[in-house]
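With one protein chain removed, the remaining protein chains of the complex are shown where they sit.
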Amino acid sequence: MTAVIVGIVSSSLRLVTPYLFAAIGETLSQASGVLNLGLDGIMLIGAYAAFYVGITTGSLALGVIAAGLAGGLLGFIMAFVSVSMRADQGVSGIALYLFCLGLSEMLFNQTLGGVRTISGLQPINIPGLSKIPVLGPILFHQNILVYIAFALVPIAWFVLNKTPFGLKIRAVGENPHAADSLGVRVRRVRYQTVTLGGVFAGIAGASLSIALLNLFQPNLTNGMGFIAVALVYFGGWRPVRVLLGALLFSTVNALQIWAQVEGIGISPYLTLMLPYVITIVVLATMKRRNSQAPSALTKPFERGQ
Amino acid sequence: MKKVQVLLAILGMALLTVGFSALGAPLKIAIILPSSINDGEWSQGLYQDLLALVDEYGEDNLEVAYSENMWNIADADVAARDYAAEGYALIIGHGGQFGNILIEAARDFPGTSFAIGTDGTPFMAYGLANFFGYDASADEVGYVVGGLAARLSESGTVGLINPIQSGDVAGYEAGFTAGAKAANPNIEVLSVWTGSYSDSALASEAAQTMVAAGADILTGTSQAVVAAMGVARDNGALWFGMRINQSYLAPATVALSSVYDWKVCIRPMIESIRAGVLGGELYDLNLANGGLYVEVHEAALFGKTIQGIIDGSINSYP
Partner (left out) sequence: MTAASIHIRSFLQEGTRFIAGALHFLKGTGMKSEPVLSTLEMKGIVKRFPGVLANDGVDFDVRAGEIHALLGENGAGKSTLMKVLYGMYSPDEGQILINGKPVTLRSPLDAISHGIGMIHQHFMLVPTLTVAENVALGLSSSRRIVLDLDRVTEKVHELSEAYRLRVDPSEEVWRLSVGEQQRVEILKALYRGADLLILDEPTAVLTPQDVDELFNTLRTMSEEGHSLVFISHKLPEVLRLSARATVLRDGRVAGSVMTNAVSQADLACMMVGREVLLRIDHPDVERGDVRLMLDGVHADGDRGFPSLCGIDLEVHAGEILGIAGVSGNGQRELAEVIAGTRSISAGTVTLNGEDMTQWSTHRRLEAGIAHIPEERMVDGAVQEFSVEENLILKNHGHAPYSRGIFMNFKAIAAMADRLIQRYDIKTPSRQTQIGSLSGGNMQKLILAREISRNPDVLIAAQPTRGLDIGATEFVHQQIVAQRADGTAILLISEDLDEVLSLSDRIAVMYEGSVVGVVDRKSATANEVGRMMAGGGCEAAGARSLAPVSEPSAG
């Protein structure tokens, strides 16, 4: 039984990492009022950048940095289109996604020429902690990106709730005109959060291509970015709840794989639906207390009368 | 993304100067692929075999174009109709998901041949004169390699990672399981359906879970399994390749490949069109016609033993 739980938990921790990076970044940009639906595309480009730089330079660290930079650049483009040009956020996000999807296919063909594999980030043992029976190997024998992803949750919480920057983010997402009247640079805050969200989405891609799957192929993310956007809503724009949502989703996913491997006599199509069914059930039954969307979400800011 | 690349230059000018000595204009074939031409699996296999056919027939007689990464069926529909309008003689939708749109296109372009596979069987029921189908009896080759896996496995557990339960995928899974059980009734065959041809993360996690459950030989279908192959490599398990020779992806891990020779079904389509019959036939790849065969990769299968004998860690004559 212990082995089963260990297996499911470590499987869910691996699966949760890309979701966590992407969803925490998206939480920041949505908290400031920008819905970035291009997340999946940014993850794809991040996955490609990490893989390509990793395989050509031999340095996975450089790969992660490249993924962050590429993601940040794409986030900046999204910010330019949705904040400066005040384009419809839904449409421009989808446009960004399609652009990235095509770009990653082209880059794959031009520079990789086929599916190749890479020796990815290796698990790091946290001295002492990884020796704890049962829990140690699960929690403290992971690659560096898993640790960073989990560290991001309290950091994002702290930034949002305990720093002047976080206060600006929340104010800009809730009532940008009030923030503007107090000298908060609404557009600049949105540029910062969306760019940062892009950096995290890029690293989310890296966690797929050079830590989890160790390969790159077109459409590698397979819609994970869209799930991440849903997780932000699920988590009510609060980092800790986003984490819980992501864990629930990935645990149920790990659970359904385990159920299939163990040959439990349920149709695989029922178990495959499980993560989505559970998500919907939780969403429907969750108390909606204080989990209102930021009032200015998807609304471009224009200084008015 | 719709990306159309015409591979071979148009030979019209040359043909005109030579006169109509040749058969005429080359027969043009277009293939619509769900993933990329270098996915290491499904699409790569068909594409490579068509290139081989071009070599076989000669560039003067056969011309091939492709549209890859047609995740979106609506894009595929546009591509198919474009090809038909441009005078392509045969348009192949490589995957049952394109079946319905090609049936409609076949009705609108009765002078053009269309083909669907795998699984082509259900679409033959429409009875269209310009529609071919192709299938692969993957259960046959699955039975063969399943039996080998059961004999080879030291742990007594092997794993199958499958996308969606249909066509040759379902056949391979059933044949593999039956073959393994026949060879060793105590063998445990783990089987996971990921519900997607492209969900690499889920395929990889399925492989992780199987390895954790003791599987030492893994196999599976779809372009997403390359990630699972990586898991096998990292955990010292063997991989049985599918559809193409996958050895190049992980030479020390891929012990054998169940290869599909798509030429076996495309070649008769070309001949049929040349003879003026635009469709109506269902072709099958199987062991009997050589459309399916097993390629063994010694490096992975015997590599460790050979290396052990060479470096003396194994005593071959005790």
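Lettered A and B in written order, each chain numbered from 1.
Here is the rule we use: a contact is a pair of C-beta atoms (placed from the backbone, for glycine too) under 8 Å apart; a residue touches a chain by one contact, two chains touch by 3 or more.
Everything quoted here is computed from the prediction, not taken from an experiment.
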Touched by the hidden chain, which of the shown chains?
A
Tell me which residue among A:14, A:116 or A:170 touches the hidden chain in the full complex.
A:170
Listed residues A:6, A:184 or A:244, member touching the removed chain:
A:184
Name, in rising order, the residues on subunit A that touch the hidden chain in the full complex.
76, 80, 84, 162-168, 170-171, 174-175, 177-185, 188, 191, 292, 295, 303, 305
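By our rule, only the chains that are shown with their structure count from here on.
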Could you give the separation in Å between the centres of subunit A and subunit B, each centre being the mean of its C-alpha atoms?
33
Quick one: in the complex, what on subunit A touches subunit B?
3, 7, 11, 14-15, 18, 98, 101-102, 105-106, 108-109, 113-117, 208, 212-215, 217-220, 222, 224, 253-254, 257-258, 260-263, 268-269, 272
Complex contact set, residues of subunit B against subunit A
1, 3, 35-36, 38-40, 44, 68-69, 71, 159, 165, 190-196, 198-202, 204-206, 208-210, 212-213, 223-224, 226-227, 229-230, 233-234, 249-250
